[in-house]
Structures are given as C-alpha cells and as structure tokens.
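Every protein chain of the complex appears in place save one, which is left out.
Chain nomenclature is as follows: A and B, assigned in order of appearance, with residue numbering initiated at 1 for each chain independently.
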Amino acid sequence: MSIKVCNVSYVYHRDTPLETVSLRDVSFDVDPGEWIAVVGHTGSGKTTLAQMLNGLLFPTSGEVVVDGLKLYPKAPHLKSLRRKVGLVFQYPEHQLFAETVLDEMMYAPKNFGIPEDEARRNIEKTLELFDLDENVLSKNPFELSGGQRRKVALASIMVVEPDYLVLDEPTAGLDWKGREALFSILEDFRTKGTAIVQITHDIEMVLDHCDKLLVLENGRKKLWGTPAEAIEELAEKPVKGLVLPEVLEFAHSLRNAGLNVPLTWDEKSLLEAIEREVSSCIS
Amino acid sequence: MDVEEGRWVSVVGDNGSGKSTLAKQLNALLVPTRGVCFVMGKDTKDPSLQWEIRKDVSMVFQNPENQIVASVVEEEVAFGPENLGLTSVEIEERVRWALKVTGLFEFAHRPTYALSGGQKQRLALAGALAMKPRCIVLDEATSMLDPEGRKDLVEVLTRLHHEGMTVVMITHRLEEILFSDLTAVLSRGKLAFYGETKDLLDSTTFALLGIKEPPLFKLWRNLKSRGLLEESTYPTVRNMVEDLVERLCL
C-alpha cells in the first residue's frame, strides 16, 4: 500500500513551438501515514506532480502506481483511485458551488457512490475534526469568513476519507492563526494513518511537520531525504528560489565563521548552543 | 495616525484587522464613515478632490491578475497616464522610466498573461509609478508571491524610497517591517501600536498585540538580553552574524 512515482517526466504542448518540459525523471514513494513535502520554486514542476498523483495528468514517460494500480487515461479504476488520493488545489475555496455547506460536503460522497447514511456519519466526524459547528451545515458557503470557507473546502474533500491527501500550497492567504489551525488538523489526519503530500515553496513551514522532503529544481529531483539531511545539503548548495529559515541561515553563517553550533531551525536550541560556545570561548 | 512624506510605513495585523480598509482610505477609494482622512492636505471625503488625491497616491493590490487591464506590458503601464490626459510623448517617457525602474524594460512588448506572478506584480507597480505619485500604497502586494518575487519587489521599493518616495506597505509578514521606518499594528480594527519600527522590535509586546513573532526576532531579543549582541544591532541574519563574530573575536 503506497504511491510509487517511477522515473516520471512530463512535457507540456508536446510537438509545438511552445513545448516545455515540466518534469524530468522524478521518482519517489509515499507510504501510509507519511508526511512528504514537495518543495520548489515557481515553475519547478511541483503542481504538475501533484496533479499526476490523482490522475488529472498522466506522465509523458515513467509511471505513477497507487496501491499497486497504474494510472493511465481512461483506466477503469481511475475514479476509485481518485477517492483514495484526495487532491486539494491552491485556494480550494474557489471550487465551492453549492447552496449549503451540507450539499457541498455531499458532492464528493455522491460522486463516489457512498451511501447517504454513511456519508452523513462521515460529515459529522469531519466537521468535528475541523472544529466546525453542526449548524454550519445549513449555511451558504459564501456567507462564511475566508478561514471558514477554506475549512469547508478541505472538509468537502476529506469527507470521503482518502488514504492519501495531496495539498497544493494549503496555507496560501491564511494568517498565522489560520495556518496553525490547519497544521493541527493535518497532524490529526496523519495520526489516523492518512499520508500527506504537501506542495509548497516555503520550506520553513514544513520542516517541523514532514518526514521527508522532495526538493525540485527546474523539474528535476534535487534532493530527497529527511529534514535534517535536506538542510545540511541546502545550506551548502542553495537551490533556485528556495529560501531557508532565517534562524537556519544564521546558524549556518555562524558555523562558517568557526563557531561550533548545530544546523538547526529551532531558535531555542540554537540559543543554547551559542551560549555554550560563548562560555567555552571565554573560559 | 499621521504619515509624514518620505517615510516608509508598515501596517501589520491579522486577516480581518482592517488593514485593507485603511489602505483604501489613503487613495479615497473608501472614505471614513466617521472622522476625517487628509491626504496631502486634501479631505478624501470631498468628491472634487478625490481624483487629485489618486494622482498623488498610487496603489498596488494583492492579486496581480486582477489589476492588469491591457494585454501588452507597455500598454498596461500607459493606462494610468492616459487617464491623466497627458501628451503621447510624456506618456511614452513615463512608461519607459517606470519599466526601467521595475526591471521590466525588456518585456515592454510581451503579452501580460505570459509574465510570472512576481513580474505581474512589478508590472502593477510600474503602472502605479507611471502616475508619478508621491506615495505608493501596497495592499498585501507580496502575499501571493514566492520568495524571489517578494525580494525583487522589495528591492525596487527600497530604491524608490531612497529617492524620496513615501511607501505604505500593508503586510502580514512581519519580516517585511524591517525595511520600514515606522510600523502600525492593527488589531480588530483598532490601532494597537504606531511608532518607530525599532521600538516595536524591542518591545516584548508582540504576543499582546496578537501577532506572532518571527523566530529570528525572538532569538535576536534573547541574545541581546544576554548581552551577546550590541543594542543597536538589527534583527537580520547579516547584522547579527557580523556583530556576534566581532564580539567573539573569531
């Protein structure tokens, strides 16, 4: 049970003057309960990759296999795989269309042929996870606040209980409170066994949460590893368009200046290390 | 609050704190329901002065896509000056200047839809600059950009500010207040703080103001309180490293 991406390449506008290669020979796996961050600059191919995990785009070469089944155009299992792999686009609140939140949340279950009573139970559970009140169901999604609309949009995807959740810049446009609320919801899903693939250009945001990072540069896999491994490399060899956390930059510069501090993005442990170093310097 | 000409003011606050409403007051796109707002000595409530006010105060909005009128870069920049009824020579000159300042000169004849998000936002800035305003108001103009796009935009603004431009920058990224002389903090529609940016950085009241302090700021404050950094050091990576290295004589 996993998503396997093998040697995937993707070319837009093939055989036209506008031909552009978006992805080149990218491979990685997503195992159940893992949190993968796909990080890259604008145009690095990360959004293309996200759409491939869900069968919205198909690789020009290479293959994407979800739970042992390969994705290809018009595959008979495409719809059931789309249920397994939830995909949240950037600004998901822009996809809301129904008159009530209930109808919005029933849309995906109906499409996937989930019986109504089961869907109802799922909706209740999902609302609770998103910390949304029952009475929101009868409201018009367009009456809600921006943060709540985002939650409803996410909930309307999570309600079919996908095993994998792919999110494209899920925190765009949220303030830090909204961001923190979202991350705690995602952590809840992860502990329940849902794998998370988060697509972002902001590496600082994902370091504390993800198990593994996939760094893309101009469509190529630049790096694949745990956050600790990734930052070691990124600090030495910067990748186009990626900005490291400032605390990490600071630690890196100090280390280059000869101070023995760990490469960390955690401000508390860096403070302790600096104090230790300074006292040993003085003594 | 007062903003003197030639300063760079940041306005920060959470979603729904009233930042955008404040920004639109400066351009007379919104007028106060109570109280008064004077821009360059002109009352924004006076309909006959609103057009004049908009000549002096230009705005760049959040979504670059929704403020571009034309399909070609140079035509887009010309839109504002054309509304002012200038001669075609004057318009061409302003367009050339604005495109150069924003680093888009080579794109003058490109279609606008082919630009990246960061380039589109610089185009929006060029369109605003072509009005030759005395003040630029940026309403969350960096929030939809990637780090590169943000950096490019801020660089252009810094240059303009050095030449005397007044900048009002609405943002929810606290790292961006470092460029400004003054900072205003809005919380639920109220002015919670307005003063020198340095004083805000020094204060431990970030949490009280309802905004989250960037980790580097926290580290900077802790290092200072332990006497490891000079009082005057600014919380940027470069300043902090230089200061610390000097102190430890490495």
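Just so we're on the same page, contacts are C-beta pairs under 8 Å (C-beta built on N, C-alpha and C of every residue); 3 or more make two chains touch, one makes a residue touch a chain.
What we mean here is this: contacts and distances are computed from a predicted model.
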Seminar exercise, completed: UniProt lists the protein of the undisplayed chain, choosing from "Cytochrome (Ubi)quinol oxidase subunit III", "Ni,Fe-hydrogenase III large subunit", "Energy-coupling factor transporter transmembrane protein EcfT" or "EF-P 5-aminopentanol modification-associated protein YfmF", as "Energy-coupling factor transporter transmembrane protein EcfT"
Problem set entry | Contact partner of the left-out chain, one of A:I157, A:I199 or A:I231 | A:I157
Problem set entry | Of A:S2, A:Q51, A:T100 or A:S269, the residue in touch with the unshown chain | A:Q51
Seminar exercise, completed: Of the candidates B:I91, B:C135, B:I170 or B:I211, the residue in contact with the absent chain is B:I91
Exercise. Of B:P81, B:G118 or B:P147, which one is in contact with the hidden chain?
Worked result: B:P81
Exercise. In the complete complex, which positions of chain A touch the hidden chain?
Worked result: 12-13, 22, 48, 51, 54, 56-57, 79, 82-83, 86-87, 89, 92, 94-98, 107-108, 111-112, 142, 156-157, 160
Problem set entry | chain B, residues in touch with the chain not shown (by the definition above) | 24, 27, 29, 51, 54-55, 58-59, 61, 63, 65-72, 74-75, 78-88, 91-92, 95, 109-113, 127-128, 131
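Methods note: only the chains that are shown with their structure count from here on.
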For this session: Report, in whole Å, the distance between the mean C-alpha point of chain A and the mean C-alpha point of chain B.
Result: 30
Exercise. How about chain B: which of its residues touch chain A in the complex?
Worked result: 14-16, 116-118, 143-144, 146-149, 172, 175, 211-212, 214-216, 218-219, 222-223, 226, 228, 237-238, 240-241, 244-245, 248, 250
Exercise. Of all residues in chain A, which touch chain B in the complex?
Worked result: 41-43, 145-147, 172-178, 201-202, 241-243, 245-247, 249-250, 253-254, 257-259, 265-267, 270-271, 274-275, 278, 281
